[in-house]
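Read the structure below first, then the notes.
The complex appears here without one of its protein chains, the remainder shown in place.
Should a chain be cited, it is by its letter among A and B, assigned in written order, with residues numbered from 1 in that chain.
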Amino acid sequence: MTTHYILETEVKEKLSQMRRNPYWQEAPDGAFKEMEEVVGSRWITKEKVARQAYCGRGYGFEQYSYLGLSYPPCIIVLPASTEEVAKIVKICNKYNLPYLPMSSGWMITAFPRHRPDMVLIDLQRMWEWKIDRENMVATLGAGVRYGHHCQGCMEYDLWFINTGGGSASCVIANTINYGVSPLNYRMGNAERRALSLEWVTPEGEIAYSGSWTQGEEGFWGDGPGPNLMGMLRGLDSWNGGMGIVTRMSLKVFPFLENATKVLVPEGITPDTHLSFKDTDRIRWINFQLPDRKSMEECIIEASHTQIGAAWTKVPVFWRYIAIAKDKEDFWEKWSGVNKEDIDNFHLLRTLFVGYTSKKQMEYELKVCEDIMKKYGGKERRTRPSDESWIKNADANGMYMMTNSYISTLGGQESLRCVFETGKRLGDLLSRHYEECFLPQKGDVGWWQSNDFGHSAYLEFMLYQNADYWDPISPFFNPEIHEKGLKWAMEVVSDVSNDTGACNFFGAFHHGLLYKGPNWSNFQVWVDRFKNEFDPDRLSNPPAPYDPEEMIESLPHGMLTKIRSYIRRAKRG
Amino acid sequence: MEMDKIRAKPEPVIFKLDLDLRNYHWEAKTCCNCAMCKYGDWTYVPSPEEYDFSWICPEWEWGVMDHYGTAGRTKIVGGLLAGDLAVDDPVLKEMVYRCHLCGGCDVSCKRNLDLEMLMMHEALMVHLVNAGMGPMPRHKILAERINRTGNYFGKEAKERMAWAKEGVKVAEKAGLLYFVGCYAAYKYPTIAKSVAKILNVANVPFMLMEGQGCCGYKLFTVGLLEDVTTAAKHTIRKINELGVKQVVTECADCYRMLKVEYPKVLNMATKDLGFEVLHIAEYANQLIKEGKIKVEKEFDEKVTYHDPCGLGRLSEPWIPWEGLRDAEDWGKLKPRREFRRGANGCYEPPRDILRSIPGIDLIEMRRHHFNAICSGSCGGVREAFPEQQAFLTDVRLREANYVGAETIVTANPRTLEVFEESLARMKIGGIRNSIREVKERFIGVEKSLGVISLNVKRVRDLASLLASAI
Partner (left out) sequence: MKQAIEKIIGNGKVIDRKEELEKFSSDYSLVISKKPDMAIKVHDADDVLNVMLRLNEDGIVVYPSSSKVHFYGGTIPRREKAVVMDLSGMDRIHEIDEVNHWVHIEPGVTWGQLQRVLETKGFRCVMPLLPHPNRSVLMDYLEREQPTLCKFEYSEMIASMWVVWGIGEKFTTGSASINTFGQKGCFADGVNPQGPGTIDFWRLLQGSQGTFGIVTKGICKIEFIPSISKTIFFPADTLGQLLSPLYEMGRKYIGFERFLVNKASLSAILGGTHLRASLPNWVIINVLSGLPIGRPEEMVGYQLDYIQNELRNRFPQLTIGEKLKGAPNGIEEKLPEMLRKPWPDERMYWKHGNKSNCHEVIFITTLNRTPEFVEAFKEIASEFDYPKEDIGIYIQPIEDMRACQMTFMLPYNPNDDQELGIIREINKKSIRKFINKGGYFNRIYEGVGEVVYSLPRVQSYVNYIRRVKGLFDPNWILSPGKLCF
């Protein structure tokens, strides 16, 4: 019996076959020296130990679809200001060195997936945080994370979303890329939350957008004229492929007075939570609906009444994660659940906040009661606390069951579209692909109402066996790997294309070239922008995609159908 | 590339909870970079305006770059095990020994996951020692001194119990052994006397161990596994020979060693030691509840309590484990094991003691209980990297200052020492120095760095404080 499945010699042999580049690549001395002059010797290194630390293995799925081919950067540099970032980017341009910005390092794009010649620009020293309570605007530096930001807002009787990506996510990076939470119900889309921007362009220039173009106060975005943020944030994200946003002002939102006395951190690990000390002003409530149709119609009607602060349906197994003591406990409990249980379990999780007053909350609860009566909804016992959405978003808990996880679809469209898409995905997964992943038993994913029902969001997550998907592991299972990739890269895309649920995880799962032709050939515009502003592909290549690199680097991760799509897609 | 040719025939995988680094490849490869090892439990993080009070990892707060933190360290371990990184890289050694082994990352990670981060750090140090690359030169000098003289200070072994010569009633034989830490014995004899006083006042007979030596904490925390194993075997045997049922100590490090690390290195369970290990905080708290000691004197002070790592989150009993990680069944451990997540650390007894003293206004710092940051004194950092330790202790003292405390109380003499030094620095303008050092690291933090007046006046040891109050 081996101590563990990795023996150094086996791994070395495998890696030497898989890697197309030398693992360590040194940057030109001149580049290092010039960057050192910018930040000081304390904040730059090319020591191998440090570089190795920044060599990630990706975010679940990617570590495998990219064959775990993450390389260490050639230089790590930690600038302290936008000006320093701009100088670094200019130096990279001068020496033709690709670079990638990293805020939290929490996601795939924080690591140089394909290339050992990248300069990693670690933004975590940029920790500016100011709040204008009266006008509900916060100004942040690139390093600030959600957990801290949410606490800070509450100290001013304000609040903000905490993203599904977790408290570890940096606010700016997440706003520029995704920014989804059940609280989008009232707080709107991420791009609408961003106000003024300070942006280091791929060419190393500093550009502003919003009221920062005309003064020092970042109280508004939009303009002057078109909003330059439009270059930076679409549905898919550039993932650092269009320069670096180093500073941003953001909306923050009205909340309860004395919020930190109403939401109090309590508990000893692992049972920590924000305890609700006034359930007349804030409550989560879970409602069990008799069937799927009732649940769907209920959320539509509730959204129309504009009550509540969040309306969301979470995957059933999240509840099992929440109550499980450990991985083994989870599996013991989850194994006892069958498809019929899932098909008959329809839980809506709702948040009510008495922003105005106790009377306002009473009113909303009455309306909610009316709606539940109409649709047969029954209130279930719900803890008067929050563990997952207000300050601590424990997205890392998603890794508990299988140590590997990925969201393959993040779709924002109408409620009926997300309903249908979730149903199809749940059904297809359980019927044809269940052996590749944690069995979800037909669950239709996580969805929620956004913007008072004007739109909706669906996220469909997968949890794969960390070993079956790792080509370095002796347990690597190429059949499951390929089938699972087919699901993630083709089937999900096909469903998304069929139903119209546009998927904002497209960039690193499916490749924009695979998706683009189905969505007005947007890839042509992505190309045009990239060719204009970063023609040498220095800003975090190959984000959001680089077809040549993808085809080369993913020999058996790139399925035939996808290759043909990529080769056929029109270029700009 | 044909993957089939590469695929090896899988063999069952053993996972043993010991200090062999190869057992932690799982940790290396499945760390998801969630940063809880950096900041602790998100539920408790403070506002961005108090950023320097939001870290759980002391080394990372000092060093900032990711190789100073656990998430980065997992990649380094992965690199070592895969052969991408050489064990004789000189920077590797320096970086590994900057870890305090405080367990902050471990407990934080385990809030959501089942990874053994502290074990990984400990095993990494052992790995370096085994490869001839560790520990640091100053650790080697210290280890030689400890092995030679049986104490941290290199003083005469026979002087360890000099404090007990007068004013203390020691029994020849008793069911309770007072295991005296090096600091209490040699540097802070008043603490040892205070423990004795508490026990004497409560009429609890206790004995001392003749020829007692160092617990070996500093040997353990630099990866000198062989030395520690020897010390563990010797000490446990000697304690059992005394026939005591309980061992009490005033030192959080001795407590950790006796209760957790000795069983760990000997691959046995704490419950099988043959005796119960208690800290004087636990023991004295129980005495108060039973009415055996009465707190009478008033202390009109705003007090904050610093949770020592060894007494708090790291103090749950050790449970050895060996089994399979079934890679073909979702990586489940078989048989199931119980995880030490820091939930049952000794957090409340010290606070109960403080609450029982009239006049004390107990204020919590931002980081407390399982979420407390290390004072900087843990591990071998103070010896090898004194500037790192000083930076961290200063930040912690400023945190106490920030919440309005006048007194910092701790239950670990070594921690007391570093706080005393820090306070001395603060009194001569060190507060501005500490602020400057943080500002150099993190640009934009203001509120926590805006308090420059010093209201902290003193540092106290818990046992000494209680002894003064009864």
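Just so it is clear, a residue touches a chain if its C-beta (ideal position, glycine included) is under 8 Å from a C-beta of that chain, and two chains touch if they have at least 3 such contacts.
This one's a predicted model, so the numbers in the text were calculated from it and none came from an experiment.
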item	value
Contact set of the excluded chain (shown chains only)	A
Among A:75, A:119, A:415 or A:562, residue touching the chain not depicted	A:415
Contacting the left-out chain in the complete assembly, out of A:187, A:244, A:372 or A:461	A:187
Per the touch definition above, residue among A:143, A:241, A:315 or A:442 touching the missing chain	A:241
Contact footprint on chain A, counting only the chain that is left out	132, 134-137, 186-189, 191-192, 201, 205-217, 219-220, 222-238, 241-242, 251, 253-254, 300-301, 304-307, 355-357, 359-360, 362-363, 366-367, 370, 412-417, 420-421, 450-455, 497-502, 504, 507, 512, 516, 518-520, 522-523, 525-526, 528-529, 532-533, 544
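Everything below uses one rule, namely that only the chains that are shown with their structure count from here on.
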item	value
For the chain A and chain B complex, residues of the former touching the latter	1-6, 8, 10-15, 17-18, 23, 42, 45, 47-50, 52-57, 59-60, 76, 78, 80-81, 104-106, 110, 122, 124-129, 140-141, 143-145, 147-149, 151-152, 155, 166-168, 265, 267-274, 326-329, 331, 387, 391-397, 399-405, 438, 465-468, 470-476, 478, 555-556
Chain B - residues contacting chain A, complex	1, 3-4, 6-16, 20, 22-23, 25-26, 29-30, 32-36, 39, 41-49, 51, 54, 64-67, 69, 71-73, 75-76, 78-79, 81-85, 89, 91-92, 95, 107-108, 110-114, 325, 327-328, 330-333, 336, 339, 341-343, 347, 369-371, 440-445
